[in-house]
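Input: a single structure, listed below in structure tokens.
The other protein chains are all here in position, but one chain of the complex has been omitted.
Let's turn to chain A:
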Amino acid sequence: MSAAGVAESLLALSQQEELEDLPKDYPLSPSEDEEDIDGERKHQKLLEAISSLDGNNRWKLAERSEASLKVSEFNVTSEGSGEKLVLSDLLGPVKTSSSLAAVKKQLNRVKSKKTVELPLNKEEVERIHREVAFNKTSQALSKWDPIVVKNRQAEQLVFPLKKEQSAFAPIEHVLSSWKARTPLEQEVFNLLHKNKQPVTDPLLTPVEKASLKAMNLEEAKMRRAELQRARALQSYYEARARREKKIKSKKYRKVLKKGKAKKALKEFEKLQKENPTAALEELEKIEKARMMERMSLKHQNSGKWAKSKAIMAKYDLEARQAMQEQLARNKELTQKLQAASESEEEEGDVEEEGELLVPDAVNEIQMDADGPNPWMLRNHSSGTKEARIQDPEQLPEPVAHETPESEEEERPGAEEEILLNEFEERRSLRKKAELNQDTKPVSRQEPKDSSSQEVLSELRALSQKLNKENQSGKQKVSSARTVWVVQRKDPTEEEEEPLLLQRPERAQTVEDLEELGKEGCFQNKEVPRSVLEGQQLERNPNNHPGAPKEKKKKEQMIDLQNLLTMKSPSVKSLAVPMTIEELEDEEERDQKQMIKEAFAGDDVIRDFLKEKREAVEASKPKDVDLTLPGWGEWGGVGLKPSAKKRRRFLIKTPEGPPRKDKNLPNVIINEKRNVHAAAHQVRVLPYPFTHHQQFERTIQTPIGSTWNTQRAFQKLTMPKVVTKPGHIIKPIKAEDVGYRSSSRSDLSVVQRNPKQLTVRHKKQLKKNSID
């Protein structure tokens, strides 16, 4: 940049450096930079240099080859010569003539003064202005951020913002305008006024007010004084700390350290007497320091400093001493605190008082602390436990373990039974597991469930047995068994097919309970779950493992049949309304028979199952078969692409979610999507929500007046923005939200005249430009 170049050259001038190109550079004409002229000049120079080679090194007058603004009247140039012209050379002759004093002065001033920087480019200045203005503006605007956020989250905004003061006045004020009229009233009021009693409720008596005020002033004064003191103290303290921190004297530091150590020791002793537990903590700290010392190599004379000293130690006494000192320190630190460690060791044994290095108090504390300290306690108790382990009666835990054993010993019969039970069940479980492997996934869930139930029931039975007495427990189990047996032999059950076992869980639970509660479980056809399981247990071993598939299928079908047939409670227990003519039992039975016969022909269930299967098939996504006939399959009868090939080119569609009616044998639920209803559903998630479940939760509450009270409805359907008709809505002002107006004025200053910058702004500008 030319401007900068000029500035530099000026600087050079002032520092009496080379002034080589001064006459040429001085005029600030753009033509000066032109290359051809420059080339000519160089050429000229070269010629001159060659001519000066021949020895006669005479001062050659410079030729003026071009027009320049300033022509030296002494014809002094440095051009062409190899020597440098320095300012002092120029000033030398000036010294003598007094007429040039003024010039000299000026030149001296130039020498002493630094040059003024050139103003920046217009664009650059503008950019800086813009930057500053932006910073200012954003800062000013950021004050509004909380308000914007608040307004965005507000349930309702009311415009215009300025609220008129409501005309509501407290009743006291209303009453104050009331005047006493009747003589009695006047008298009473007079009396009140005389005593300076307040007429209305919350107002204070003048005396009270006065006292309140006085107290306030006093307190304020006190408070002020307190604050002043605090501030002064703070500054003193800070100053002192600063001063002390700066002290570099080694001696002072040493003394300080020693003093501190002494103090610590004193305090420790004091603590021992006053607060033994705290002292213990201190001791622990010391112990820790010892550990650290043992770990580190700090005072082992192995550091850089120590090595250097070791070299010097032969000759230098001080160095030797220093080393010694360090070792001593190490020793001191690593010295074991006898009392603390020994006391711990000896705690387990009988309290034998040895020679303790640590004062007695500490040891005592240790013993005292033994009580609450859980670690010590544990040690202690474990010791006692070991000691006491011989006599088992007193210990509570072993009893718990041993009681079952003893009981078992008492009644081996029960034990045997349990074992037998377990074995049987385990075996059956295994068998069933084998069966299950081949079954469809549809029916897989149930047997597992039952198996887990079995385990549970087994556990329960065990616990029961253990809890009860020998005999009774035995009886209970056996009775349960008998119940099972009886139910297995239930005649109604026998009539049905023997495989009527598995039922849908749903149908069982509620119904079962109800039926069980009301009628005897013997009459009931539905057997409780446990019973069912028992039956399964019994039957499963007998089943042929060869044909499990068929069986499963059958079961599912029967399932449904069961559902339809089993539900009828026996007619006997039916409380027939009086109005109905009483049917005799035989008649009833006849009727039942008749119904059975009537429905023997049409197999409703099979039809339904078929329909369901079709529906399931139809709803399943179809696989895509891309097989084409290839070699060996082109022609002929009965030629099919090989299974391997077919498998390879079959694109299986991913299985959808399980059908809703998967476990409901008597239901077909349509899985098709209701497109018309879907058109009314929300299909875009609004802004802050990222998952549809979140949004669903916010729209679960209905907002209509049908479901809400009037108030709630009004609140829910409250408009987001309320404006007053016929009122101008002015933009929000700082005063409206409790800000001072300064932020706004600040902003306006920047915006209105960015060219007239204050001093502060200029400073910032400078900083920016430097950056």
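List of remarks:
To be clear about the criterion, a residue touches a chain if its C-beta (ideal position, glycine included) is under 8 Å from a C-beta of that chain, and two chains touch if they have at least 3 such contacts; residues count from 1.
Following the convention adopted for this analysis, contacts and distances are computed from a predicted model.
For the chain of the complex excluded from view, the name given in UniProt is "BING4 C-terminal domain-containing protein" [choices: "Trafficking protein particle complex subunit", "BING4 C-terminal domain-containing protein", "UDP-N-acetylglucosamine transferase subunit ALG14" or "Proteasome subunit beta"]. Interface note: of A:Lys111, A:Lys150, A:His692 or A:His727, the residue touching the hidden chain in the full complex is A:His692. Note on the undisplayed chain: of the listed residues A:Glu131, A:Glu244 or A:Asp607, the one touching it is A:Asp607. If you put the hidden chain back, the residue from A:Ser99, A:Ser138, A:Thr182 or A:Gln681 that touches it is A:Gln681. Hidden from this view is one chain, which touches chain A at 153, 171-172, 175, 197, 200-201, 204-205, 208, 211-212, 215-216, 219-220, 223, 227, 230-231, 233-234, 237-238, 241, 430, 433-434, 436-437, 448, 504, 506-507, 510-511, 514, 518, 560, 563-565, 567-569, 571, 574-580, 583, 588, 591, 595, 598-599, 602, 604-605, 607-608, 611, 660-661, 664, 666-670, 672-685, 688-702, 704, 706, 708-709, 711-712, 715-716.
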